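Can you keep this structure in mind? I'll have questions shortly.
With one protein chain held back, the other chains of the complex are shown just where they sit.
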Amino acid sequence: MSQGTLSSPVAPAVVSPQSTLRRLARRNSTVAFLLTLPLILLVLGLVVYPFFYALYLATLNKRMTRFIGWDNFTFLFGRQTFWDVVFQSVLFAVSAVVLKALIGFILAHVLHALPAKGQRKWRGMLLVPWVIPPAISTLAWWWLFDPSYSAFNWALMGIGVDPVPWLGTSGWARFSVILVNVWYGSPFFMIMYLAALKSVPDQLYEAAAIDGATGWQKLRFVTFPMMRNIISITVLFSLIVTFANFDIVRILTNGGPLDSTHVFATYAFQVGIQSGDIPLGATISLFMFPLLAVFAIFILRGVNRRNKEMA
Amino acid sequence: MAQVTLRKVVKAYDGGVQAVKGIDLDIADHEFVVLVGPSGCGKSTTLRMIAGLEEISDGEIAIGGRVVNDVPPRDRDIAMVFQNYALYPHMTVFDNMAFGLMLRKFDKAEIKRRVDNAARILEIGPLLERKPKALSGGQRQRVAMGRAIVRDPKVFLFDEPLSNLDAKLRVQMRTEIKKVHQTVRTTTIYVTHDQVEAMTLADRVVVMNGGIIEQVGPPQELYHNPKTRFVAGFIGSPAMNFIPGRLENGAGALRIHLPGDIVLPVPAERTDRYKALAGREILFGIRPEHLTEAKNLDRPHVAPMTATPEVTEPMGMETLVHFKIQGAEICGRVDPGASAHPGRPLPMAVDMSNMHILDPQSGRVL
């Protein structure tokens, strides 16, 4: 070993380095544990515990005095209303998300094509529905759908169309709750896509143009592949949120007419809170879990892939 | 101020990579030591262990006589300048420099005095109220140094502080760092992979390779007396030429036989040193600056040689000529007036007093 010898050798260390190092490392992770402790407590106490508590509740009878096993589940399977709720929840989530994704995609493209100066202003206006709390904006829609004072019907009558029973018949009520959800959620898709569009480097389009791609081909071979991840993650997120939606349906129809617009959340609310059958309500809301879990797995996979790509 | 001592220091990363494989080093008070070596040789790791940013896997590090293995960075009384400067982006230049003092509870007046003093040394007085974003690369570099100076620590640690600067600024800041060291005289450990920086700045250079120290010494000594093939090849630019050959004892004098029937006499004063090696395969080492156009041939230690350049590179004050001796790439430095042309034989001179003889197996300089 080559070395200079300009100074005297070091006095031998007294402490054993290994043990102190361990202590140091342990102190570090103690600090880390303390810092994450509030988070852990919150998640355990107010998310994980309620979840398992719901599982427990679902096995009790209505007055919560007796263990009844799967009876709540089998009871629900035998009810037509429950199957209507399943159907409506899926219809609501899928059609709303498809429409939101479509409108968001169109708007993002239109905005992206605008000169940068005007873009901000338009974007600002288009995002307004997404900024107003849905429980508040739905009140405005409720008023717009009012059976006798509907401002829409007034306008329709002006052009000679018969008034529409917006919330009065099953079909129209289903349409209306989807419409309001689309109104509220499209801006979110728009802003996500816009961010994705902006992240596609211009050179790619220029290269594609030089390679002779038409506008449609650019969309097909450049834009879509580059945005695929964001599109899928946004869609999955939105599916979860839309599927679990409560505010809009609760305010507009409260499930009516004839339970035709109930989704899981509102049905669980009606059964569990309003009618006081807590176990049955818990059972209903638990039915959301398997579907949401599937979505979540897909999201997680997408996120991991993104992280890997970015790394 | 203090001396720094490393004893059998080892660093093994979690993955099992041994980045530093047991190094010993003594750094004297006020000394400016440069760690140099190729990328990945463990320079940064060594420096970061001295700083306390990496745990020491084995061995001991002492600063000022105190073993600091288990001392956290803040209590080691060191200051460090990072390659990307690591200035706090939300603080003004003044606050950046004052931060360490503030955390150590210096009073306001003392902080101001020290910052102003450092700002004067580094000539950044007018920048004190700016944020790092509003500074040029060179100015940021100065602030990073100012942050180290104000602390008046026992040791300065620099990790490639100049490699984010353009070539011209780098030369300028190099001088600046040297000036600062001459002013404050703090023990300094400086990491770079640029051997010119190492040669110009260092009191002593530590050449590292593959996690071990190859050689320690003043720049001139490393240049003239490298101990290994690695050091010989790493220090100096263009690098030293190595030509395989034989050492022969003929007519009472030692001779080096190189491929292509080149025979070079070993200077008389070195005969004793190499006598025992006669008849062995050796590696002949010669720096390009000692392989010139034919001149001084009357001197006893200068031997003639003819080569046919394949490529010539005019550099202005000299011309580099590249040729081959039996596959070995050789470079020489000739006077621009020597009319070196590719493909035309050129008479050259070998300054045998500056030659090196290496063991081809171990790579040691014999």
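Quick notes on this one:
Going in written order, the chains are labelled A and B, and every chain counts its residues from 1.
In this section, a contact is a pair of C-beta atoms (placed from the backbone, for glycine too) under 8 Å apart; a residue touches a chain by one contact, two chains touch by 3 or more.
The rule is short, and it goes like this: contacts and distances are computed from a predicted model.
The chain not displayed here is annotated in its UniProt record as "Carbohydrate ABC transporter permease", chosen from "Carbohydrate ABC transporter permease", "Acetolactate synthase small subunit", "Cytochrome c oxidase subunit 1" or "Thiolase C-terminal domain-containing protein".
Screening A:V90, A:A195 or A:L258 against the full complex identifies A:A195 as the residue touching the chain left out.
Considering the full assembly, A:L114 is the residue among A:V98, A:L114 or A:V161 that touches the omitted chain.
As for the chain not pictured, it touches subunit A at residues 28-29, 31-33, 35-36, 38-40, 42-43, 46-47, 49-51, 53-54, 57, 103, 106-107, 110-111, 113-114, 122, 124-129, 131-137, 139-141, 143-144, 146, 148-151, 154-155, 183, 186-188, 191-192, 195, 230, 233-234, 237, 240-241, 244-247, 250-251, 264-265, 268-269, 272-273, 278, 281-282, 285-286, 288-289, 292, 295-296, 299-300, 303, 306-307.
Residues touching the missing chain, restricted to subunit B, are 51-53, 72-74, 78-80, 82-84, 86-91, 99-100, 103-104, 147, 151 (touch as defined at the top).
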